[in-house]
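Every protein chain except one is present and positioned as in the full complex.
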Amino acid sequence: MDNVNLEVDIAGLKLKNPVITASGTFGFGKEYGEFYDISRLGAIVVKGLTLNPRLGNPPPRVAETPAGMINSVGLQNPGVDRFLEDELPGLLDKGVCVIANINGNTIEDYCRMMEKLDRSGVSAVELNLSCPNVKEGGMAFGVEPEMVCAATREVRTAGEKPLIVKLSPNVKDIVEIALAAQEGGADALSLINTLLVMDIDIKTRRPTLANIFGGLSGPAVKPVALRMVYQVCGAVGIPVIGMGGISDWRDAVQFLLAGARAVAVGTANFVNPYAPLEIIDGIERYLTETGFSSVNDIIGNISVTSGQ
Amino acid sequence: MDNVNLEVDIAGLKLKNPVITASGTFGFGKEYGEFYDISRLGAIVVKGLTLNPRLGNPPPRVAETPAGMINSVGLQNPGVDRFLEDELPGLLDKGVCVIANINGNTIEDYCRMMEKLDRSGVSAVELNLSCPNVKEGGMAFGVEPEMVCAATREVRTAGEKPLIVKLSPNVKDIVEIALAAQEGGADALSLINTLLVMDIDIKTRRPTLANIFGGLSGPAVKPVALRMVYQVCGAVGIPVIGMGGISDWRDAVQFLLAGARAVAVGTANFVNPYAPLEIIDGIERYLTETGFSSVNDIIGNISVTSGQ
Amino acid sequence: MKLVDKCLIVENSEIQENIFRMKILSPQMCSIARAGQFLHIKCGGNKHALLRRPISLSYRLAGEDTLVIVYRVEGQGTQFLSEQKPGVKIDVMGPLGRGFAVDQEYGRVVLVGGGMGVAPLAELARVYGNKCTALLGYRSEPFLTREIGAEAGKLLVATEDGSEGHRGFVTDLLPRELSEQTIDLVYCCGPRPMMKRVLDICRTHGVRCQLSLEERMGCGIGACLVCSCATRDKNGNPGYSRVCVDGPVFWDDEVMLDG
Partner (left out) sequence: MKLVDKCLIVENSEIQENIFRMKILSPQMCSIARAGQFLHIKCGGNKHALLRRPISLSYRLAGEDTLVIVYRVEGQGTQFLSEQKPGVKIDVMGPLGRGFAVDQEYGRVVLVGGGMGVAPLAELARVYGNKCTALLGYRSEPFLTREIGAEAGKLLVATEDGSEGHRGFVTDLLPRELSEQTIDLVYCCGPRPMMKRVLDICRTHGVRCQLSLEERMGCGIGACLVCSCATRDKNGNPGYSRVCVDGPVFWDDEVMLDG
């Protein structure tokens, strides 16, 4: 196992391995830091930040569905400034590569966050485009190629750090959106965010979530995510971080084969706090057993010709 | 239980109960007819028909995913003429309400099928808009409102029978699509069709399906379907048939509460051939236990104000 | 310290219709778990009942290195739990959350439990023994009264149908306890309307109170923010707290039960 190389390069970032934790599922790293040394991870994406503190949505905020969960946290977070003051220093002390996930309702908000983060110790910024664009009547930034391109372009000019654009799956054609982000200057892409869904409690005859709608994550969404990652990897020239329902190393390998340069683990953390570590080990074992010496050898290494 | 009324009215069709079997999962009714009397169903939607016979996609055509399955049958069917000759008469003898599901690559194909079916014993026609439109570079009819409206309008004029338009979930905004179908003259809507997905076999490093992509169905998609049905029911004035992952009566009740006038059962048939019957019984029990006298009393009867 | 452990089920028996008592072997958790904390339990395969289920520690059997939980079968997760046989291992994360504030200096405390809310009070009865009065309310058949009665100084039972003890609500019994002698703290767990009532009574009598809240959970350790409940901070400003780490036990002046 010793001579298997797990290092990957995402937009200039050298990650010691391709396993990242997904935004919103790993807090600011403290909680899971009680279970293991988080510097063993390729990187962590911290919970979604906004310019100002946000309370989030009223409870209940979670429902379970077959092989999935729905959340409607609504971006509860202390705001970017308090993140930089209270959370980041301790996190950097741990020696882990930190990616900040930013969220806004206007392009200006995004840009101001990018500026602040650019002067900080974060390694990269992930631009979450699933947020409603208030200037466009609340339609999410991420569903129209023009908005994606424009938002990416502006944020790209607001700072120097690698910019990862995170795509929403609630679109007609993910490739069109991915190309728009690339055109806007994204250094890498991250997909997928959660699927827009709902659940109903038949006893109370109400939506299970106070917010009515929420985002679906977990194993149920994996086939959707895998398809989108595969399609996008075939169309863009920038690296892709694949996520959506990854719960073990087999799932992770599927995303790498589909073309993802790294993978992010979200909901699986809740089920098994050690999931990311077990996935790193599993990828290493898979490489050894299949005779590949580097994880880069399997990225996109899928054969689509017919025949057995 | 005797005085609970299960009858629903869909675009002039009186169904004895709101449980239908979904297209492509119930053949032409013969197979499940070996297990029970299919006239107990509200209606059956027969497998997708095309103008000419189709062989379908090469195998493998199925993969299992967490709480879901992917299929890439590719509309294997004997063509509309042979359906009318070989299958329909026997089916009508059974006394079941038959809905034909039609598929084409051009609007003309759809219209010619509508004309043929209009002169037949089918009770209604379901227009499946998930098919690629060859004149528009293979983009599915169902993803652009303009195409949906145009296709519906033309097919509507090609015959008199109730026209149900079946929507694809692989869109940015399902409401926009539903409104387009309503504007085109749809008498009812049917949603959702399968989600576009893929699976990868990490042993062979190939897509699991010969066709690479396939459609996801089963419990995994239920939260997506429920959200779309709820959104559409709040926006259109025509009845909606809800489907996607319904596997027991609880799921069915969720769709009715979300506003669906009837529900269709697909993948669940494969797991439990008696699923549709058990769902009919379960709905009846739910009505009795909650003190409603008609299924129409729970349709759309969901409260979204806050508080417990 | 938080652990994730595959723990042996030592016992799993139905003590009331649909209510089970499960004994779980875990020397480590048993030595650190405190009254009011909970366990986050995997109920079935990774991908099926996806999320863990939070279940309170009911009491510890220190001599046997076991934790006892008492749970009601509600849905697929607890159904799964109820089907597990002794000898099988289950995946438990714990002990989690902020438990009840325990102070040996207290002279006299009252425990008020309603329905399944009785479960987490059992450990408190062991901690306070003679110094505590337990008021336990049920719809009908009581459970855990033997275990709690054996430890608590005084035990009163209320049932809504009058099948045992006082006929009516457990909260009917509280004012008298608070009037008759000085009570340092009331510990409360049960349905929301009951807890509201307890809070009111305690406020009227000027007695402090701790309440154990429930909310649906994801991670169980503070990372995902799905388990929020409305609370007030030290300055009285409203906001959200995480039931899993800031609770499940909250002080009377923190909770906003109408929120």
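The chains carry the letters A, B and C, assigned in the order they are written, with residues numbered from 1 in each.
FYI, contacts are C-beta pairs under 8 Å (C-beta built on N, C-alpha and C of every residue); 3 or more make two chains touch, one makes a residue touch a chain.
All of these numbers come straight from a predicted model, not from anything done at the bench.
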Sole contact to the chain not displayed, among B:Arg61, B:Arg227 or B:Arg261: B:Arg61
Residue touching the undisplayed chain, where the options are B:Asn5, B:Asn105 or B:Asn272: B:Asn272
Residue ranges of chain B at the interface with the undisplayed chain: 24-27, 30-32, 34-35, 47, 55-56, 58-64, 66-69, 71, 73, 76, 218-219, 247-248, 267, 269-274
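To be clear about the criterion, only the chains that are shown with their structure count from here on.
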Highest-count interface - the chain pair sharing the most C-beta contacts: A-B
CA centroid of chain A to CA centroid of chain B, Å: 33
Chain A-chain C separation of Cα centroids, rounded to whole Å: 36
Between chain B and chain C, centroid-to-centroid distance (C-alpha), Å: 46
Overlap residues in chain A, where contacts from two or more other chains coincide: 58, 66-68, 218-219
Two or more partner chains touched - positions in chain C: 47-48
